[in-house]
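Got a structure here, written out as structure tokens. Questions coming.
For this depiction, one protein chain was excluded, whereas all remaining protein chains were kept in their positions.
Order of writing sets the chain letters: A, B and C. Residues in each chain are counted from 1.
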Amino acid sequence: MAEITQTFDVSAPTPIVWAALQDVPALVPCMPGAALLQVDGDTYIGRLRVKVGPIAAEFEGTARVVERDEARHRARIEASGVDRRGGNRGSASVEYQLSPVDAGTRVALLADYRLRGPMAQFGRTGLIADMSAKLTREFAECLRHRLGEGTASEPPRSEEEP
Amino acid sequence: MTEARRIRLTVNGRPREVEVEPRTLLSDVLRHHLGLTGTHVGCEQGSCGSCTILFDGAPARSCLVLAPQAEGAHIETVEGLAGPEAEAIRRAMHEAHALQCGFCTAGIVVSLVSALRDGIGQDEAAEQVLGGHLCRCTGYVNIRKAITAAWKQGANP
Amino acid sequence: MKPAPFDYFDPSSLQEALELLADLSWDASLLAGGQSLIPMLNMRIARPSALIDLRRVPGLDRSDIGADGIRIGAMVRAASLERSVASSDSAPTCLRQALREIGHPQIRNRTTIGGNLAHADPASELPAVFVALGGTMTLVSKDRGERSVPAEEFFQGVFSTAREPDEILVEASLPTYPGRTAFVEVARRPGDFSLVGACVAAVLEELVAREVRIAMCGTGDRPRRLREAEAVIEGAVLSAERLRELADAVSAGVQPRSDLHASDEYRRAVAGVMVRRALERISGVPS
Partner (left out) sequence: MSPYLGIPVPRLNDDKFLRGTCRYVDDIELPGMLSAAIVRSPVAHGLLRGLDRSAAREVDLVLGPEEVRERTGSVPVAWHLPMQRQLERPLIDERVRFVGEPIGVVVARSPYLAEDGVDAIVPDIEELPSVADIHSALAPDAPLLYPRWGTNVVIELETGDEADTTDVVFADADHVLRCTMRTGRLAGAPMECRGIVAVPDPGTGRITIYTSTQAPHMVKDQVSQILKIPHHSIRVVAPDVGGGFGVKDHIYEDELLVCLAALDVGRPVKWVEDRRESLTVTAQARDEEWDVEVAFDRSGRLRGIRVHGRRNSGAYLSIFGGGPLATTGSTLPGPYRWEAVRLTGQVIVTNTTPTGAYRGFGQPQAVYIRERAVEMVARELLMDPVELRALNMIRPEELPFTTRTHLNYDSGDYPAALRRAADIIRSAPEPPEDGRIRGVGFSSYVESSGVGPTAGSRIVGVQVASYETAIVSMANDGSVRVRVGTCSHGQGHETTFAQLAAEQIGTTPDRISLVHPDTETAPYSPYGTAASRSVALAGGAIVRAAGRLADKLRAIAGELLEASADDIVLQDGEAIVAGTERRVPIAAVAAAGLRGWPVPSGISPGLEESYVHDPDNLTFSYATHACQVAVDPETGLVEIERFVVVHDCGVIVNPMIVEGQIHGGVAQGIGGALMEEVIHSEDGQPLTGTFMDYLIPTTGTIPDFHIEHIETPAPHIPGGMKGMGEGGTIGAPAAVANAIAAALPEVADRLTRTPVTPDLLWHLLQD
């Protein structure tokens, strides 16, 4: 289990950023190793490949937008998948909150990862926490570039509670 | 390739040949293809040392060697250990009651025999070499006694 | 606990190995000594579709300890380097000490220097030594040829390095270091991965320390130089309280993570202790 928060600022105004965030298929490429296989309303069927050194897993599953509060610019996505080859099961809850700042918009990401199976039982290193942090960091970094059309902006700051 | 490969190796002085999947562990080759079940498998994580064999003369975990890595290698297992050092270690372990359930014993015999052959010091053997083996029965006390006895004897045969 | 199936290749030349690696994409693993990889294969945590065994690649198993430093082929076994280092007077003490902390003799007879470094286990001892002494990794790929990466840039995270998927680590080298060095670690049992390990180097004239190098393992996702801490004693006269200041700076400078075996607070505090003890060892300053 790992909880990671990431916040970053983009120069675009909040409504624009909000709109952009609603286009999930367009965001998928920002998730390293992720691929969208099928869309069904607010449910997205996809695949996520993760690899840390020799350790690799390929999760197939669904992501659903479970909360969308246009007014407060807040939404939560829940995803869960199975790594058929490795017998791992993963689930994640990603929440984002937009707030206007003078420079544009502040994006706060809160991701909560849960893993079951051999990978979760690999005790020694802080592997899972590290993997999740890396995923979220790269996702945030990519979002920042897209949403801010590459304009200079605050690099993501992150905290973790592994 | 995943399909079986022909592996040639020398085991206890005899040239042997097996045809196995490349993922086959050397411990399984020895035990289940060559019938040398004296080498025991205690963890397949490289931690317990029960499966220790001599790989080109040096102690190694046979559970951490893939069959193809042993192509052309000279392997010695507990069954093949002979000579004064081997008998000295066996006698010392018997007389000191250095084994109980006996499962980890083969690996320990292999490591200690090679240490005695290579002229490794007694303390090094009792700390470093024995340190690479887990035993759940003896608390190691009598194994160290056996090392003391064998090394004393090795010094003046 | 048996490995999942994989394709196995044992190329007989570096060129052949590089071509295979280039073709097989992200899902191939390189096999050196296998003492870290094979346990992961057995537990099926690692399940590469292909293994490329470097066992038959010529020229990777030579090491050379000379006046201009140490060059170690990727396939040199820890045990054999241990022997060459023991018989050399120019090899740094910390290397000898760190080598003896790698597992047990039965493991060191198989494990290779290249495999140990490329695996980049954050608790592993050797990477800290290479970071502290400013070592260099030589990487080769089919398309881009050879490049050198400083150890500090090579290690990038848990099991993660600067090695591109199509690259092979062929050699690791250490420059000569003019001063004294020491590697000190705390582990729960002899031979276990370090909870915290410190590699320390300093040139000492009287009790003035120069060229100070400090790198830790077990205190984060990779071994790191602790420059702020180094600065605390660089050019200074070593004394008991100076070393205590240093210990505090070390503790402040590391970002350890909690795991089963120790909390981040523990690692933070003990990191300072290890560095202090290592310096006491090489300087003779009593605590």
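Just a few scattered comments:
Heads up, the rule we're going with is that a residue touches a chain if its C-beta (ideal position, glycine included) is under 8 Å from a C-beta of that chain, and two chains touch if they have at least 3 such contacts.
Treat the numbers as computed from the prediction; the structure is a model and nothing was measured.
Among the displayed chains, contact with the absent chain in the complete complex occurs for A, B, C. In the complete complex, the residue from B:11, B:26 or B:41 that touches the missing chain is B:41. Touch with the hidden chain on the side of chain A covers residues 1, 82, 84-89, 114-117, 120-121, 123-124.
Residues of chain B that touch the chain left out of view are 21, 23-24, 31-32, 35-45, 47-48, 50, 77-79, 90, 93-95, 97, 99-106, 109, 126-127, 130-131, 133-144. Listed here are the chain C residues that touch the chain not shown: 1-5, 39, 43-44, 186, 188-193, 195, 260-263, 265-266, 269-270, 273, 287.
To be clear about the criterion, only the chains that are shown with their structure count from here on.
The greatest centre-to-centre gap from chain B, using C-alpha centroids, is found for A.
Separating the CA-averaged centres of chain A and chain C is a span of 33 Å.
Rounded to whole angstrom units, the spacing between the C-alpha centres of chain B and chain C is 28.
Averaged C-alpha coordinates give centres for chain A and chain B that are 49 Å from one another. Counting partner chains per residue, chain C shows two or more touched chains at residues 4, 43.
Across the assembly, chain B contributes no residue in contact with two or more other chains. Against chain C, the residues of chain A that register as touching in their complex are 51-56, 85-87, 118-119, 122-127, 129-131, 134, 162. The residues of chain B lying in touch with chain C in their complex are 1-2, 5, 21-23, 25, 28, 44-46, 49, 52, 55, 58-61, 63-66, 68-69, 71, 111, 127-129, 131-132. Within the complex, the chain C residues that touch chain A are 4, 26-27, 29, 37, 40, 43-48, 119-123, 157-160, 193, 221, 257-261.
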